[in-house]
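I have a structure here, written as structure tokens, and I will follow up with some questions on it.
In this view, the complex is presented without one of its protein chains, the others remaining in place.
Moving on, here comes chain A:
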Amino acid sequence: MESEDEMAATMMEDSEDEEFYGGGGGDGDDDSDPDDVVMDYDGFMDHDSDDSDDLSSSHSRSYHHRSQNYTILSEDDIRQHQEESITKISAVLSISRVAAAILLRHYNWSVSKVNDEWFADEDKVRKTVGLLENHTPVPDAKELTCGICFETYPLDRMSAADCGHPFCVICWQGYISTAVNDGPGCLMLRCPDPSCGAAVGQDMVNRLASKDDKEKYNRYFLRSFIEDNRKTKWCPAPGCDYAVDFIVGSGNYDVTCRCAHSFCWNCVEEAHRPVDCGTVSKWIMKNSAESENMNWILANSKPCPKCKRPIEKNQGCMHITCTPPCKFEFCWLCLGAWSEHGERTGGFYACNRYEAAKQEGVFDEAEKRREMAKNSLERYTHYYERWATNQSVDLFIWVSFVMAMLGLFWHIGPNMAELEKLSDKQCQPESQLKFIVEAWLQAVYPITCLSKLAGDMSMLDLLLQSKRPKAMVTKMNLSFLFLQIVECRRVLKWTYAYGFYLPEHEHAKKQFFEYLQGEAESGLERLHQCAEKEFQVYLNAEGPSKEFNEFRTKLAGLTSVTKNYFENLVRALENGLSDVDSHACGKAGSSKNLGGGSGKGRGGKGKGTTSRSSSSRNIDDSGHWSCEYCTYANVRSATVCEMCQQRRRTSQLVLVEVLTNEGIT
């Protein structure tokens, strides 16, 4: 499976390359699409040679083998899909578009479900949804009495749904407004007459409601298409309007939105490989359990057993009905479905299912967890602090990156003349300098995200006013180095949650895990240092610099090594460190020696790299390896670094590879 993925990835890459260069050159439109940018984590590393191999996109080759199993939908896309579904139903069932919309909403926007139900029993469907077959006209009289305010009005000030129950325009407005302000339940609006269930559709709302309410209603209408659909979800990033259409059951849940936010489609938390969703929610719950807020929610509310929204019960009986669109009916005591609360569950208010469960200790769990947290507070703090540090670093990287790029921006300025001047200064062909320029061009992108976060668009405007030559935008380099760092940080961060939940008694695993984690941390730190600190030097450098090229090579090497290490780390952790089980602790121990030492490990490494390079495009696409000590990029055949004469060291990633490979075979 892996190799197939790879093939596809490579092919995709090639074709996209062609597209870039075929269409290419320096002209063309200015609106480079930042979407392409998002996926490309490793454009950077291919940059030792010239333009011809600067692979700008490799969608499926980011961290994990990612065959695109999701689509990002913009608001326009959503509207279009929605319209298409409505058109389809309206045509097939020959009903009005409004009626089609009501039907579709009721069946969670599943066209096939509507068709099935409708043709199975049209009358039943009409009844449950409130679609009348015949339109009843409003009684023919000069004046009518409104059923809400009891005033009499001339006919033209009255309005009615298909059922013909007349209400005055003002009362309709109030009625719709109340419903709209009550939430998405307004999409299931019915005639105000208690004995009548006729549906009130979008046309009436648009005709009768105030401008604000209309907007809100249409907003809910659009949202419903995403929220009621099992296959789509909104990107959870603040201020992001994109939705993600996901092919359910296609494995990997990691999704990257067009706004650059990576999240887990399953639990909508941020992307959290290698940790699973359950652990993440436990971990997040645990972190926030300290806060007063969460304490209050825990003490005073229960999550709806179906949609998980917290519910506070402040009055009424134990028969709870969740607010629309969920509408799940359940028992407050046992959180079981109300439909199961009949005579056979005892028929008593003191719900015996709860009693039974309590006796079995099911409900003690939350209590127990709190207890345990107290006992192991120290252990927890250890992990939490490290987790949180990596969390804050995330934003910090962005900020510092943007700042650096902004600085560069002011240095170079947006026009080509300046650029040429700088290219003279560095005595490099212009194409090489693009390396830097692209970086700040790409900075536009993170700035978009950042300023969105900060709610301040001025920085972005500033940048957008400048003209951006397209050729440069298509090549991405530096920003992916930073994306890479961010992604690695994220993985590292979640390994702390992983560590916290690693069973205390599995010593071998724990040791191995901590070792891997430590290596990952120092590797990333090295890359980060190199990128952040050393880069500054070249920004301000005067005159030509040979070191600049070396710096680039070094950075490229480091990036690829780190990236690979993390890829393997993720894989190993997702396997539950199974190698440790199967190969006993001795293996881990001995490999440790390999890793720590120098020469001895080479045999293992050789095996590791060869067997992998065929299946996954590892270390370096151009066949280079990066020296552990001076980071010089050596040709593959070299065993000793050309620069510093150090022997090629078995990097830890190779160690993991060996283990993984052996685990597989």
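Basically, a residue touches a chain if its C-beta (ideal position, glycine included) is under 8 Å from a C-beta of that chain, and two chains touch if they have at least 3 such contacts; residues count from 1.
Going forward, contacts and distances are computed from a predicted model.
S.K.: As a check of understanding, state which of "Probable cytosolic iron-sulfur protein assembly protein 1", "E2 ubiquitin-conjugating enzyme", "DEBR0S1_17568g1_1" or "DNA topoisomerase" is the UniProt name of the chain not shown.
M.R.: Missing chain, UniProt protein name: "E2 ubiquitin-conjugating enzyme".
S.K.: For the chain not shown, which residue from A:Pro192, A:Gly499 or A:Gly523 touches it across the whole complex?
M.R.: Considering the complete complex, A:Pro192 is the one touching the chain left out.
S.K.: Out of A:Ile95, A:Val111, A:Leu155 or A:Ile170, which residue would touch the omitted chain in the full complex?
M.R.: The single option touching the absent chain is A:Ile170.
S.K.: In the whole complex, not just what's shown, which of A:Ser74, A:Thr178 or A:Gln529 touches the removed chain?
M.R.: In the full complex, the listed residue that touches the missing chain is A:Thr178.
S.K.: Where the complex has a chain not shown, which of A:Cys149, A:Ile247 or A:Cys307 is the residue touching it?
M.R.: A:Cys149
S.K.: Name every residue on chain A in touch with the hidden partner chain.
M.R.: Listed in rising order, the touching residues are 147-151, 170-171, 174-175, 177-178, 192-194, 315-319, 321, 341, 343, 347-350.
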